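For this view, one protein chain was removed and the others were kept in their places.
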Amino acid sequence: MAKEFIKGNEAIGKAAIMAGLDCYFGYPITPQSEIPEYLAAEMPKVGKVFLQAESEVAAINMVYGAAGTGIRVMTSSSSPGISLKVEGISYIASAELPCVIVNVQRGGPGLGNIAPEQADYFQATKGGGHGNYRLLVLAPDSAQEMADFTMLAFDLAEKYRNPVMILADGCLGQMKEAVEFKKTVRKEYNKDWTIGRGEKDHKVISSIDIEPEKLEQRNLKLLDKYKTMEKEEVLFEEYLCDDADLVLVAYGITSRVARSAVELAREKGIKLGLFRPKTLFPFPKKDIYRVSQKAKKMLTCELSTGQMVEDVKLNSHKDTEVYFYGRCGGVIPADLELLEQAQKVLDGKGVRF
Amino acid sequence: MAAEKVIIAGFGGQGVLLMGQVLAYAGMLENKEVSWIPSYGPEMRGGTANCNVIVSSKKIGSPVISTPDTLIALNRPSMEKFESSVKKDGVMIYNKSLIDVEPKRSDIKAVSADITNIAIEMGNTKIANMIALGVYLGITKVVKLESIMQALKKMLPERHHDKLPLNQKALEKGMSLVA
Partner (left out) sequence: MKTVYEKPKSLNDVHFHYCPGCGHGVIHKLVAEVIDELGIQHKTVGVAPVGCAVFAYNYYNFDFSQAAHGRAPAVATGIKRSKPETVVFSYQGDGDLAAIGTAEIIHAANRGENITVIFVNNAIYGMTGGQMAPTTLVGQKATTAPYGRDPKTMGHPIKVSELLSNLEGVTYIERTAITTPGEIMKAKKAIKKAFQNQIDGAGFSMVEILSQCPTNWGVKPVDGTKFIKEKLQEVFPLGVYKDLSEERKGGK
């Protein structure tokens, strides 16, 4: 099939429509506004719903309402906007509603700026809002994966009745690449639990259990689901890890830079490898362990002051040395910069995490 | 060709971003791996617009270019900002019409072209970007002229298709400058 030269944000919009998106609710914020702009233009053409809400808070609650009816629904935002949505996301996770949430991360904290960062890792992978819940978090590294993961996200959301987050960043959102939109076969899942079917077996969508024992059961049921995800949905990519003396661990746009650094290193005979988690929750724990045991040294690179590195450290072999290098505020490190950091680590001059 | 990494920079309004997109689009039409990224990160400040384009025969790593093979500088601040980053033995194409200083480096191939003035002579300053792209194609031969024309046709809204012949003339003019 012919490829399309398209922005990462627009690739998400187009893939969502191909996946059968029924309703989109959102609120403008840079650097993700191409998603609502694209959908505002395209959704009416296919007879679907686009609604610009009065706030991120309203948008996520519209998602909650629509998700209860079992249709395919999505919202998107960027860091500060996601912070506003987390209350609603907690309700959605508790009520076990399927939906897709896109976070095109920008610089923070506070108003920050509109340049790319990866500082919402904790928020995305550890829950974000109140209570015991997890999102399934997919981390694309290209416009192609922005499209592929969006389609995958709708399926996973329905499979687990759980919100799925696409954790991208401003760079991935704004860059244009060639994308092949691969139409996937839509799997059908049981919709007996939904409201608005016009049936006599009435259903309630709720996240409240006044009795402690009941609420505990709800929590344990969620935990079970998350454990299944950890068993079955882990995705990652390994690049030249087998003989590596040092493995870089990075996701999203940073993994692209790290890949270049690995290639530059290999040209010089330095044995670097790259481990790239594609799912941040579930985190590829076992595979980090396996790779770390072999490589002995791991260097986590992020656009943050150190977030994913905690998971890398936690899951690495006890004798493995874990190092960290991060840039933030919207600064993307150069490939040479990562290579220099890797060299430092190999020379025994790195700073252990 | 492994990977051709080019930074295209100039004033906002010189058509820098479009020029990069047309190049990447043409690369895609030739089944190459491509990436295009607009000014982002620290280099976005300072009043210049720029984009990074990579056209490659293999999977592209970082879309953010630290050492370009080629720099196309359409104004002086762009040349001053990016000249030092160009790869040794790389190429720098600069717009003599608007740049009144000489290149500092001697380990790169510096190509000067009177881009804006030629565009004025051709009757439309807006086609300066296509003249520059022509110069670039003439030197690097990254993609074919036909691919660029095909890309332009796909990217320009139909109401601007009457400008396609002028764009082609500008591209050919640019190529002829380095033939």
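By letter and in written order, the chains are A and B; residue numbering begins at 1 in each of them.
In this text, a residue touches a chain if its C-beta (ideal position, glycine included) is under 8 Å from a C-beta of that chain, and two chains touch if they have at least 3 such contacts.
Nothing here was measured: the structure is a model prediction, and the numbers come from that model.
For the omitted chain, the shown partners it touches in the full complex are A.
Listed residues A:69, A:132, A:219 or A:343: the one in touch with the omitted chain is A:69. Across A:91, A:226 or A:251, the single residue that touches the chain missing here is A:91. When the whole complex is considered, the residue among A:200, A:231 or A:349 that touches the unshown chain is A:200. Mapped onto chain A, the footprint of the missing chain covers residues 22-23, 25, 49, 51, 53-55, 57-59, 61-69, 71, 73, 87-88, 91, 95, 195-200, 202-208.
Everything that follows uses one rule, which is that only the chains that are shown with their structure count from here on.
Chain A and chain B have centres, each the mean of its CA atoms, that are 34 Å apart.
Looking at the complex, you find that chain B touches chain A at residues 21, 24-25, 28, 33-38, 40-42, 44, 59-64, 66-67. In the complex of the two chains, the chain A residues touching chain B come out as 3, 5, 115-116, 170-171, 174-178, 253, 256-263, 330-332, 334-337.
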